[in-house]
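Pasting a structure here, questions to come.
One protein chain is absent from this view; the other protein chains keep their places.
After this line comes subunit A, so read on.
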Amino acid sequence: MTREMTGAEMVIQALKDQGVETIFGYPGGAVLPIYDEIIQQEGLEHILVRHEQGAGHAAEGYARATGKPGVVLVTSGPGATNMVTALTDALLDSIPLVCITGQVPTHLIGSDAFQECDTVGITRPCTKHNWLVRDVDDLPRILHEAFYVATSGRPGPVVVDIPKDVQFAKGTYQGPTSNPSVSHKSYRPQLKGDAQAIRIAAELMAKAKKPILYTGGGVINSGPQASQLLRELVSLTNFPITSTLMGLGAYPASGANWLGMLGMHGTYEANMAMHDCDVMVCVGARFDDRITGRIDAFAPNATKIHIDIDPSSINKNVKVDLPIIGDVGHVLEDLVRIWRTSSLKADATAMKAWWEQINAWRARNCLAYAPNADIIMPQYALQRLYEKTKDRKTYISTEVGQHQMWAAQFYGFEEPNRWLTSGGLGTMGYGLPAIIGAQVAHRDALCIDIAGDASILMNIQEMSTAVQFGLPVKVFILNNQYMGMVRQWQQLLHGNRLSHSYTESLPDFVKLAEAYGGVGFRVDKPQDLDGAIDEMIAIDRPVIFDCRVANLANCFPMIPSGKAHNEMLLPDEANDEAVANAIGAAGKALV
């Protein structure tokens, strides 16, 4: 359809034509024309946040929980700069985000006008692509292109910066093209994997004696179908499977072949199997430094197969033997078909021995912790939260730190898109807005932000958003009064000098919840935990649950910086001396 309208009207029309139902935003001078259109229409819901960063993370949570792009609308200057953290977060975790920013009128650009900043300059390195729209006639094309770029290939955030005069100007609106992948002049992500490479991969897998599947967020991003195909591949091959933080839920945690998460705080069995494997199939993961540990000791005897949609992920950190560039869903479909229709079979004798070895590692029971009758252990709190919520439609987000790693270790995810966490950027303050985004998309679901006492304060203002829009999110704080992960590193690396990692004057979280119009809980006895969790679930309002946990608990297992997968520090070995000596001089310089 084509018709005359203003730039501001075009924004609303384009969002609707792209199937957008909800946007997250905050008004300001340079976006007032668009806000004037929002209030005069129906069908597009606007969630007013309390800080633009919150809008960004809420849109990320919405995107992660639905598989659809998250949409944000913010003003120029500080509105745009407050978005930078969320954009960077979405870039590192490959979350599709379309951010529309207002800009000062074109004739004022470059004059240091009020609330002017170089938005496209500032966001260039933290977006997949961005546009400054100088002519209203370019606006519809750019808006549709923005959705295409954000959601196709390796997904990511994009910014469309629209000067205020362009929002007022009249032009001709055009709807989306039917096939953007053909009409785009330069951007063409490769979806189908090379058939011959996939065949070789299948043959390598059939010959493997000690294979492992190492999967990541790419499986989730490829859509629910990719997770189904992955499950099918596991059941066809009987291969053990581990996943990165971002990939949890693609394969069910209750599945027989599940080894748990791998990496710095991964399980003993996952990391040992990664170290000893002879064929590694990396599916939609990127050999991040949290995963690999010491690069030159990473899976030294493995033939590495890497399936990824982004060619620049291949051979970036780890040299692989067989790259397959393509969408995980497409490649898995081909791989499963080959495995089904050919005579290829996994080596049963070798697999039996491999599983015996893996079960011996499992018996090490690496997540064990000393139970305590008087104090709530953080691990115990998460085990109870999991038991009480696992049979519901539950979405879990986290902030960043010890609580995040414990959540990844102790909360079992059965489905994709149920787990929202900031993996690549590690953004404290992500969890509360992200779970608000998930709750907006799934009003009937139980949405819980597993938080730490320090992280939650970084975007606590979004409690006000949850209350305003009747979003009954639950904030479950593992409160140890420390920035636990910072303290853990200070204990490991800096002679137990706990510099500024103790929060001396935390707010009263119960009163804080009430001040926002929510409900507060405080629990500090293990025996009170179950009842309080039941009560929290039953309340149809936003809740802050202040769970007082053992202050000095640390997160293990851990691969100390600069060490290999088979040099993990296990909880029962982590006495003071082992902790103090865990990291050598070279490792101390690592992040």
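Keep this in mind: contacts are C-beta pairs under 8 Å (C-beta built on N, C-alpha and C of every residue); 3 or more make two chains touch, one makes a residue touch a chain; residues count from 1.
Note that in this section contacts and distances are computed from a predicted model.
Asks: Name the chain not shown, per its UniProt record: "Amino acid ABC transporter permease", "Alpha-D-ribose 1-methylphosphonate 5-phosphate C-P lyase", "Acetolactate synthase small subunit" or "NADH-quinone oxidoreductase subunit I"?
Replies: "Acetolactate synthase small subunit"
Asks: Taking the full complex into account, find the residue in A:315, A:359, A:496 or A:581 that is in contact with the omitted chain.
Replies: Touches the omitted chain: A:315.
Asks: With the full complex in mind, choose from A:195, A:256, A:295 or A:578 the residue touching the hidden chain.
Replies: Of the listed residues, the one touching the omitted chain is A:295.
Asks: Spell out the interface residues on subunit A facing the chain that's missing from view.
Replies: 120-121, 124-125, 128-129, 132, 149, 154, 185-187, 289, 295-296, 310-312, 314-319, 561-562, 586, 589-591
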